[in-house]
Structure formats: structure tokens, C-alpha cells
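With one protein chain removed, the remaining protein chains of the complex are shown where they sit.
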Amino acid sequence: MSDVSFVRTEMLPEKAPPASEVGVLGWIRHNLFSSWLNAILTIVSLFFIYYVLSNILAWTFQSVWNANSLSECREIMMATWGDTHGHACWGVIKDRWLQLLYGFYPPYPAHPDATWSNPPETGAWPAYFRPNLTFILLLVAIAPVLFTKVPRKLLFVTAAYPFLLPWLMWGGSIWGPLMVAAGFAIGYLAYKFVLPVAGSLIAMIVAVALPILWWLFAAGSVADAINSVIPIGIASVESRDFGGFMLAILLGVVAIGVSLPIGIVLALGRQSDLMIVKYLCVGFIEFIRGVPLITLLFVASLLLNLFLPPGTNFDIILRVMIMMTLFSAAYMAEVIRGGLAALPRGQYEGADSLGLNYWQAQRLIIMPQALKISIPGIVSTFIGIFKDTTLVSIIGLFDVIGLTNGIRADTAWNGVYWELFAFIGVLFFVVCFSMSRYSMYLERKLQTGHR
Amino acid sequence: MKKSVILGVATIAALAAGAAAAGTVDDVKARGKLNCGVATGVPGFASPDANGEWQGFDVAVCRAVAAAVLDDPSAVEFIPTTGKTRFTALASGEIDMLARNTTWTFSRDVDLKFEFVGVNYYDGQGFMVPKALGVSSAKELDGATVCIQTGTTTELNLADFFRINNMSYEPVPIETNAEAQQQYLAGACDVYTTDASGLAATRATFENAGDHVILPEIISKEPLGPLVRHGDHEWGDVVRWTLNALIAAEELGVTSANIDELSSGPGDNPEVNRLLGTEGTLGEMLGLDATWAQRAIKVGGNYGEVFAKNIGEETPIGLARGLNAQWTDGGLLYAPPFR
Partner (left out) sequence: MTTITDPPKEHFRLSMLLYDTRYRSATIQVIAMIGFMLLAAWIISNTIQNLETLGRTVGFGFFSEPSSYDINQRLLEYDSRDTHLRAAFIGLLNTLVVAVLGCITATIIGVMVGVLRLSNNWLIARIMTVYVEMFRNVPVLLWIVFAMAILIESLPAPRAFRGENPEATMDLFGTVAVTNRGVYIPEFLFSRGLGDIHLFGTSSLRFDVSLDLVAFLIVLGGSIFAMRKVSAWANATQEQTGDRPTIWHIQLGLLFVPSAILLTVLGFHLGYPELKGFNFTGGTHLRNSLIALWLALSLYTAAFIAEIVRAGILAISKGQTEAASALGLRPGRTMRLVILPQALRVIIPPMISNYLNLTKNSSLAIAVGYMDITGTLGGITMNQTGRELECVLLLMLVYLTISLSISAVMNWYNNRVKLVER
């Protein structure tokens, strides 16, 4: 018997993996050159990237910023590089970027004669503060809805925002929006007081009917009356002065904001057992989803005035807002229907077993959950609507694309092309991309929460 | 109406009853603003500058009317319209007048129920080709690819022209002048056709304007002028005679340089006196005050001055007066007498 054992008793130390398997080299080998096909694909794509970038980067950065007209740009290009091709003329953006962002919105609404380059003498508010403030408030108002870590108190801003937005953008007396808001208060109070007296159904009817009567017949004159006693207001701006990128954001926000409640009603209607209600909702949704937005915009610009009582006339931006709202309501209804369908059946049964009636169940159990699930869908609907606002240029509104026509009709910039569209493309990309990232983040968060 | 949107929408039914009825002159005066439909951008005729101020030849007509009616040339809301939306905007009352190089045709006047109050620019459809093509007449364009702006009478004239001359062509319809220019310069079409004024204006901004020629044939008559709705004759008269005042002022030698002097009191020429309101009651007959024409002319001068400033030979557009000279100079401008 010998002590020699044929089995190793201690392990050999781990060897470093071969250089071709780790580090940068290993990564490249695994991710770029794992097979012949992959190697070829990689090389082809590298060439492609080089080709695209070398052209675009040269065009973007070998460019002219300080020029007041295209011909001036061309002179500078000839002097600097010897040719006029392959160089961007960013002078047009420098000259018109405010117009592209804000359209014809007056920079100092209280001073109609002042312009951006010629500010009023005495203590005016910084230029464009109203659209800017509206936009910042928008972010504040949706923050508590989108992010759970934001203080809940901000929800008050969210509640006030629907009234702040029109007031800030259109200006005028503050009493108008306040009286509209008062309508909701009236409705709530009516419900509160009628409920113990006459039961829930009557209370509901009263709570709906009173505010409508108030809005239709009293709100305007009451607002005017109060305004004549205590005039509080800011300079008003005509909506036809809205334009540029601001118009796209405004149209998108208004359409989505207003269509949310309509969409909820339509989605509930589509799911309801009441046959006529159901078919009306289905008909509306399928009709709107079946026609292109451009035809609805034709309706806004050409027909809507025909459908309203003779003499009614309100301007094209409002009409476009109405049609875009109807448009997004149909899509919103489908998103919310998806949210409703995703709720487990048990939630409905649970609500029933607690003895809640339909509206209570919707308000307390179903809707909060369904809406939460629907947020990613709502965000992507918003992105879609937001991109679709560019179509208004076809009916002659001066959104960013419409403005490019106006700008190019100026003899100074006649012939400019890529610079304007590249600028617009980047603007849209930045906004839409960040929103879609947010919605993806949310989707991931919701998934871990529910499964 | 200074109402918020929501209010506006909510009270729409209530509002509806109020409006309408009154004539356009009173509407405009009550509103304090003239709503004037213009093009979304035609070089020299209507385009917004960096401050959002509208400039151009058509725009000048709007400003003159605003000055005559409201005593303020800046009291104009310019409402950009496309070829598609312009007539609806006018018919529905969204705009009070349309000054958007619109051709006066029978069907627009009679069938669409508009009233063309005059002609502020006599135009005609022409062709532009690159010199390198070696074409000297439109009759040689058989088989050519032609860029046209859609939504105008241009495409109808073009179809007729090629049909009459038994030639074939390939139409490339394009929405805006800017796009058409791009396609034409890149050689995606051989010919660009639109109103001769537009061709000249477009050509003027080319990098090498000398490489392109405008062919001698003018294939259509395009009297461009402001228009209003049928039926409101008082308003039609105001716009018509404001335009005529500008034209007559040139004929009578009233310019922005001497108008202050001429309107200080009655002068030797009774027609000038009547025009400027120092004599007679023409203004009252129109429902305006005596100095209405003075104000209209002071905005940008008489017709000749407006022309020279916006589209004349000194500007980048560089149009000659041609048919748009006074009848005394062999042109077609012929304002009826102010009497």
C-alpha cells in the first residue's frame, strides 16, 4: 500500500481566461464578430455609419450662423470653403427661432407694439413669460400624476390647471375661467344638498343640469358683471396669433386633457349593457378611427361653421382644437377600454359584493386601477396626437411646418430647406423621445407591481 | 369678445343669437379690427417677417382698407388661408375680405357667390425653363415634365393649353411655391409654370438667375384682385373704392410725399379735392368720414409706390409695371372717376 493517491486533493488555482474571451477584445469578438455573417454585417454597418455621420456632421458643423439672408450665407460659404454645398446656413434659425417656437404670439402681450427686438421701456414682464409659465405649470401639474414621489399637494395645481391654461394663454379677465370653475363647484354643492333630500338619482341629474344651465346662461354675464366692478385680468391674445411649436404642444395638451373624460365615458359606454348607448359609442369610436385626421381637419376648416347655428363664428384654432379633441377621444376610449379589460374580473365582483352601485364601483375601485394601467397607453396616444398636430399646416395654420412656408416666402430666406426641417425634426424628436422613454419606464414599473 | 376658450365653447349657443345681421362695415367698426385673408406665403405679395409683421403687395391692400375704415393701418388681423380654405373662410364670415392673389373667374363670382371688387394685379400664366434646355417657345414643350402649384386655376389652364396644342406633358402637382422651386432647381421638372409674377419673383431669388428664362407665351388671363361676399354692397363699395383711390392717386399725382400738402385745403384740381375729401361728400356716401382716402393713401403711398416698394424693379422681386401701368402709360389700370 502506498500513500500515493491518484486523486488530486487540492484544486488548481483558476486560470485567467484567454485574452480573446475577456476585456474589450472578448466583447468585440462576442458581440461583433461571433460568426462570418456577423462580421460582414458589422463591417457593412461601420461603413454605413461612417458614410452617414461624415456627411451629416460636416454639414451641421461647417456652417454659417451669422447671416441675415440666404444670399449672404452663400457669400460667406464661398469665401470660407469655396463652395455653397454641404454647409448648413443656420442663420435662418438664428433669425426665426422665436417665431418657430412661439409663432406670432406677442412677446409682450400688454404692449402690442413692442417686439422681441424692440422691448417696451417700462417694467414689462420678460418676453413670452405667459407661454413659458404655462408650459412650466404644465410640468408641475402632471408631475404628481406621473411620478409617485412628487408631493401630493401639487395635485391642487393639477386641479387648477385646466382653468389656468386658457387664462394664461388667451388672457383676458380672470373671472371668466373662475366662473367656469364655479360651475363645477355648483354641481358639487347641488349634489351635496339635494342628495339627502331627494336621493342619489335626482341629485345626480341636478348636479349635471345646474352647471350646464349656469355655463350656458349665467356664467358669461356674471363674469362680465364682476369684471366691470373688480377688473382683474391680463392682456388678451387672439388665438390666431398662436403658432409654431407652442401650437403643437397646446393642441396636444388640450386635445388629450379634454378627451380624457370624454374617452372614459365612451369606454364605459362601449362596455355597457345598454344596447343603444353601446352602439352609439361604438359608432362614434369606429367612425373617428376609420377616417384620417386630415379629413377631420378639413371638417374643422371647411364644414364646422356650416354645422353650427348661423352666425356662429369662432376662429380656426378653436375649431381645430374641437376636432382634435374628438379625434383623440376615440383613441383614448380604446386605450381606457384596454385598461378596463386588463383588470381582473374579481375587482368587479369584489365591488359588487361590497354592495357598491355602478358609479361608486367605477369611481372607487375600477377607474383608479384602470387609469393607472392605461397611463403608458395615454402617453403614447399623446405622442401620436402631438406628432399629428403637424397636419394643421395643410389647412393653413402656422405651426412649425406651416411657418417654414411663411419663412421661405420671405425673399431673404427663399430657397432654405434642410436647416428648417432639421431643426423641426430635432425639436419633435427630443420631446417625443423623452416621453416615450418615460412611458417605457412606467410600463416596466407597472409590470413589476402587478405580476 | 374677450372670453376664455372654455367659456367660448360653453356659451356658444348663447352667443349664436347675437351676431350676424349687421353689415360688414359696422361689424368691422364694432370689432375695431379688419379680418383680412391672405396667402400663407407668396414672395412679395404676402409673407410674415421675423417680427410676425405681414409684408407684401396684397397685404398693403388690407392695410389701406383698415386705414380707411378704422383709421389704423395696423388694425388688421391677417388670416393665412390656403387655396382650399380661402373661399370657405370668406363665405363663413371668418374674414371680411380676401386679398390673396385670387383670379377673378366667372364661376367664383357667380357660382361661389363672391364679389370681386377690382383688380390689383393683372397677371397671366407663364413658363420658366432652364436656359440649358434650349427651349424658346412654350409650343416646344411636348413631352415635358411640368411643375404646377395645385389649388389654383393654373392646372386648368395648363391642361387646356397642352390639349389645344395637341401636346403631351407630365404634370407634377405641388402644394407650395417653395417646394416647386426646389423641384425645379433640382431638375425634377423641366418647366415651372405659375403666374408670371410668381415666376419672376421665384427666379429673382435663384443663386444663378441668369440660367433660367421665362418663355414669351402667357397662356391665360389672371386678373388678381380682392374680393368680398356677395350681397353686402356697402362693404363691397368700401373695398372697391379704397383700391380705386390708390390707383386714382397715382394717376392724379398724389403721393405720400405731397399728400399732407394737398390735403391741407382745397387745391386747383377738383378731382384731387374730392378724392382727398377737401371738397364734396364722397366719404359720407361711403359711410365713412371725409378723409378716408387720405388715410388709405398715407399707409404706403399710392398704387405706384406700393408696387415699387413691394414688388417693383428695385426690390429683389423685380417686376416691371407692364400691364399694371396706368392706362395713360399704356397699361390696364383705369380707376373710374371720383365724382
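The chains carry the letters A and B, assigned in the order they are written, with residues numbered from 1 in each.
In this text, contacts are C-beta pairs under 8 Å (C-beta built on N, C-alpha and C of every residue); 3 or more make two chains touch, one makes a residue touch a chain.
The shown structure was predicted, so the numbers you read here are calculated from the model rather than taken from an experiment.
When the omitted chain is restored, the residue from A:Leu280, A:Leu356, A:Leu371 or A:Leu442 that touches it is A:Leu280. Within the complete assembly, B:Gly143 is the residue of B:Gly143, B:Pro216, B:Gly253 or B:Gly330 that touches the hidden chain. One of A:Ala181, A:Leu210 or A:Cys432 touches the chain omitted from the figure, and that residue is A:Cys432. Taking the whole complex into account, chain A touches the unshown chain at residues 30-32, 34, 38, 41-42, 45-46, 48-49, 201, 273-277, 280, 286-287, 289-295, 298-299, 302-303, 305-310, 383, 387-388, 390-391, 393-394, 401, 417-418, 421, 424-425, 428-429, 432-433, 436.
Think of the hidden chain as still there; on chain B it touches residues 83-84, 87-88, 91, 107-108, 111-113, 132-133, 141-145, 150-152, 155-156, 158-160, 162-163, 169-175, 182-183, 186-190, 230.
Quick note on the criterion: only the chains that are shown with their structure count from here on.
The geometric centre of chain A is 38 Å away from that of chain B, both derived from CA atoms. For chain A in complex with chain B, the residues that touch the partner chain are 70, 74, 84, 95-96, 98-99, 103-104, 115-117, 162-163, 166-167, 170-173, 176-177, 179-180, 215-217, 219-220, 223, 236, 238-241, 298, 301-302, 305-306, 308-316, 318, 321-322, 394-398, 402, 404-411, 414-415, 417. The touching residues of chain B, counted against chain A in their complex, run 2-21, 39-44, 46-52, 55, 77, 79-82, 84-85, 88-89, 92-94, 175-178, 181-182, 185, 201-202, 204-207, 315-317.
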